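First, the structure itself, so that you have it in front of you.
Omission of a single protein chain aside, the complex is shown with its protein chains in their original locations.
So, subunit A:
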Amino acid sequence: MALLSIRDLNVNFQSMDGTVEAVKSISLDIEPGKCLGVVGESGSGKSQTFMAAMGLLAPNARTSGSVMLEGQEILGRSQNELNQIRGRDMSMIFQDPLTALTPHMKIGIQMEEMLNLHSNIRGAEAKKLCLDWMNRVHIPEARARLGQYPHELSGGMRQRVMIAMAMLNQPKLLIADEPTTALDVTVQAEILDLMHTLKTEENTAIALITHDMGVVARMCDDVQVMRHGQFVEGGTTDQIFSNPQEAYTQELLSAMPRIDGDDVRPDISPDAGTVLDVTDVEVTFDVKKPGGLIPRTLPLRAVRGVSFDLAEGETLGIVGESGCGKSTLARAVLQLIDPTQGSVAWLGRDLVGLSKSSLKPHRKDLQIVFQDPLASLDPRMTISASIEEPLKEFQPGLTRTQRLEVVADMMERVGLSANMINRYPHELSGGQNQRVGIARAMINKPRLIICDEAVSALDVSIQAQILTLLKDLQAEFGMSMLFISHDLSVVRSISNRIMVLYLGRVVEMASRDQIFDDPKHPYTMSLISAVPVPDPKVEASRQRIRLPGELPSPMDPGAMWRFLPSRKPEEGSVEMPGMTQVAPGHVVQEHDSIEDIHRLTPQA
């Protein structure tokens, strides 16, 4: 018998704009020890289905149908009864581990609270159980962590604490709502491994809500595809991936750029002139260190000596995990942050140290597209006013009608209907807003566009559209691009060359195919092996390359030597690993072999 069984579930929301049907007659079953993947894009009602199952819907929601947990009806229960079930029989892990933990309570106290609510385990026994679970989710120095506050842990660690908390009472069902979307690929791989262990060892049923087909291929036994609140297709993972019936499922599968895809991206002709030449750029921030009467400031070296060049019409992909300084580097190139050292030469002229007014003529050629489409547009301005703003700065001679004409043309070029000219950003979808952002960046026909995680916040199908748009625009206008992303498959699909950053240093730089076919640096290898491939057969046969330990803090002086432990210098040395060229156009930071790194790294 199924553990959780949902039949004909409908969820409606009463809002000022009328009734919104979020979930329309959804039925699904989850067996113990199985993982069901619920896949769909934003607004598909996948989260609301399980919020209803947990009884966590917003007060303006109306439900009908039935949700049975072990034969007991969940819908229509009082808050008190639900509180009994939640956390004991089923638990939920949320997308954002930052907001899901109470900031002012120590981890240990929060975990014990879970036990206090649902069992009569108290005191030393409770502490022992908490510690036990902290160890089981592979948190290093678990005992010390129990006395820490959530902000002292990294994102991946917090998500592990969330899982430990959710598992404390040994629930039969674990609902994971996009548990790894906010995390780096290597951390994502570890969390997925952990959930897989729970499934097999504890016989926990898992409902995995996600938009990432790769995660589904790695984790799930069964899949259910949803769209606009409706059921699209369901079946075993193998069935869905090898023989999808519905057009929408096929689109979802094909839209996702694959790290093992066979698409080609031609190299840039060798005689294309260099437009951007970045040499030894360093960016240092002052970080306040608490303690003592007078707070001291310590330098945080976000970018430490990065050099690269960019040819006309070329796309350089910059990958790295959060905190590796990729966004800081982008802003340093644009002079939005002043580099502490080094030079950024644009068309042979150094931009570093230029005054605002002498920099302004170059701003026309240097543009940026941001990660969050909504946040990067002024909410009080119509989208045409936003697109128009660069025109006002650089072509003040145009009349209002002429400007609107140019704006309307650009809007149609990026795939927005020109009659949306008076709309406001909050009325548009994320993908449409990102088109607005691209239109704004493109309006003056710049020669360099920096895309800072420009597609990371979008659904896969929209992501594919935006990538196509960027490629088309590049073919048409011939601008160069710096494409920054933590998503290797996205970077692969758009870049000619790729640069891998680790804690503000380049560890490997090569052409796209060299990086993916023949990675040299252990860090690059571990990144590539961590990316899930949307194909269960490939997933089963792939080998993960793991690195010992957690991603160290950029403040840690020894962090640079994580890949070269054999030559780690004395404390206080400013020496850094050097770069070697292994093939034409393929440079790699000096490193030890993976076996040596594992052998020489002290175990936590």
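By our rule, contacts are C-beta pairs under 8 Å (C-beta built on N, C-alpha and C of every residue); 3 or more make two chains touch, one makes a residue touch a chain; residues count from 1.
The working rule: contacts and distances are computed from a predicted model.
Per the UniProt record, the chain missing from the shown structure is "Oligopeptide transport system permease protein OppC", taken from the list "Probable chemoreceptor glutamine deamidase CheD", "Oligopeptide transport system permease protein OppC", "Aspartyl/glutamyl-tRNA(Asn/Gln) amidotransferase subunit B" or "Xylose isomerase-like TIM barrel domain-containing protein". Checked against the full complex, the candidates A:E427, A:E476 or A:E575 give a single residue touching the omitted chain, namely A:E427.
Of the listed residues A:S417, A:S566 or A:S593, the one in contact with the hidden chain in the full complex is A:S417.
Touch with the chain that is not drawn comes from one residue among A:S66, A:S119, A:Q230 or A:S254, which is A:S254. Screening A:N80, A:N120, A:S355 or A:T401 against the full complex identifies A:T401 as the residue touching the chain left out. Screening A:G40, A:P390, A:P536 or A:P565 for touch with the missing chain picks out A:P390.
Hidden from this view is one chain, which touches subunit A at 16, 251, 254-255, 331, 334, 336, 356, 359-360, 363-364, 366-368, 370-372, 375-382, 386, 389-390, 393-394, 401, 404-405, 408, 412, 415-424, 426-427, 435, 437, 440, 461, 464-465, 467-469.
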